[in-house]
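Part of the complex only, each chain left as placed.
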Amino acid sequence: DGDPESFRELLAGDGRVEPRDEMPEAYRKTLIRQIAQHAHSEIIGMQPEGNWISRAPSLRRKAILMAKVQDEAGHGLYLYAAAETLGVDRADLLDQLHSGRQKYSSIFNYPTLTWADVGAIGWLVDGAAIVNQVPLCRCSYGPYARAMIRVCKEESFHQRQGFEILHTLSHGTSAQKAMAQDAVDRYWWPSLMMFGPPDDDSPNSAQSMAWGIKRFSNDDLRQRFVDMTVPQAEALGLSLPDPEIRWNDERGHYDFGTVDFTELFEVIKGNGPCNEQRMSHRVRAHEDGAWVRDAANAYADKQAARAARTEVVA
Amino acid sequence: MTALFDYVLGLADDALVSAQRMGWWISRAPQLEEDVALANIGLDQLGQARTLLAYAGSIEGQGRGEDDLAYFRDEREFRNVWLVERAQTDFGVAMARLLLFATWQSELYAALVHSTDPTLSGVAGKAVKEVAYHVDHAAHWVVRLGDGTEESHQRMQAALDAEWPFLEELFGPVDDQLVADGVAVDPARLRSAVLTRIEAVLAEATLTVPQGRTAVGGGRDGRHTEEMGFLLAELQHLARSHPEATW
């Protein structure tokens, strides 16, 4: 194809593409879309867990949860910064989120109904995110890869915290154990959907793999997540809501049931339980903050003008 | 003994309730950096609250820990001031409130570093650094909003006017003996330093120092605003729903 020679050499040698390197426009656009969607997911992802900050059942858990949701805001910042190295700016990306032209991960369109959901999100959703993201630490685009390294470190911390919440619940009162099981029952299948559609229904994967943005197929990553999670569920003393899960000695993997992707497509289309709520919460926060951002800009302009005046006088 | 318990509880509840309200902003801030910053401030306050509540429990000596005190006290037993307990509404209000509260906390903890009570002195030593950042952060925004746009100036002035009546309660009296013993700081002694610092920020922000009414207050005696009960319902509902549980 017509990709720049330098770009092809970098990819061939498993090197990193940096912002000033030449790169194909399609590569740049794909990255912007993917990084933006990832960033948007972090900030929309603040909502379902943020929903429990005021109600966390102990002060220690409240502190851990506040810190976790704060980390998600931080991840959003790293990722928007990585996207900005590709020549877009955060305000435009946010506009695209708010107008629905760019997406965020559908998993955040499910509600957190109980405290155990905070645990399930940490364990399953962050767990799935890590499986998705660890390969991105070796992504061909340098700023994205470096952002992912920081993100993954914190995510694995969050995943352990989620596991710990569920462990405490499943070893607590019977009501607590039931709460934990219920959360896992509700979050299991949506977590499997986080890896995207099956490989034979994933049109853009091949190009992303050729570009070194994607390293493994959706189904491979999904299998890796299942293999990692099934023993953890046993350690928790909780069941997974799939009677077909069993170890397959021949494959060296766990078999599992068929994911019903029609639900995922409904949620992506906007028909999940919380799509409207998540977007309107986000847009309201943005609109309510407009006067503050305007003021900060106006103040910066005034300060710059004052500094210029001082220089002229001096 | 009871006086010390009450005193520590007052400081603890100020921090706890402020943290609870600060948490509301996470996912609602005007920009992402601010979600991070307000979470940080809330976390600092929550940390102060936890240490102080644990200390209050040990003073009481009946085996109550931080969670017993946070989740299983009724409204009339909470000792925080009115300034921190009202719902969050607008970012300007949040920054006005934080400026007043953190400046007061800053002077208080700077003085409490010299408390004859080693635990309080230790808490103060840590808190004084955290709170310095809170003051800076609030001042940063009060100046930008005050000296920003026409709209932001008006909103910031209105926010300041709305919060100002709640400042005076922070200077209310504490137990004389605790002050005499050098355990506690007489809040009245902090007034002029607090006002001087706040007024300097307001001057830079081109804002007018409000005059006029003082809210009745009474938080130190467990007399709160009607918003407090709803705050506690949210804070405590889950813990109270599972009284036997650990989390």
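Letters A and B name the chains as they come in the text, with residue numbers starting at 1 for each one.
Note that in this section a contact is a pair of C-beta atoms (placed from the backbone, for glycine too) under 8 Å apart; a residue touches a chain by one contact, two chains touch by 3 or more.
On a predicted model such as this, the values are computed, not experimentally measured, just so you know.
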| item | value |
| --- | --- |
| Assembly formula (labels as shown, counts from the whole structure file) | A x2, B x2 |
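Operating definition for what follows: only the chains that are shown with their structure count from here on.
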| item | value |
| --- | --- |
| Distance between chain centroids, defined by C-alpha means - subunit A, subunit B (Å) | 34 |
| Subunit B residues within the subunit A interface of the complex | 16, 20, 23-24, 26-36, 39-40, 42-43, 46-47, 49-50, 53, 66-67, 70-71, 90-92, 141, 143-145, 147-149, 151-152, 155, 234-235, 237-239, 242, 244-247 |
| Sites on subunit A touched by subunit B in the complex | 43, 46-47, 50, 53-63, 66-67, 69-70, 73-74, 76-77, 80, 115, 165, 168-169, 172-173, 175-176, 281-282, 284-285, 288-299, 302 |
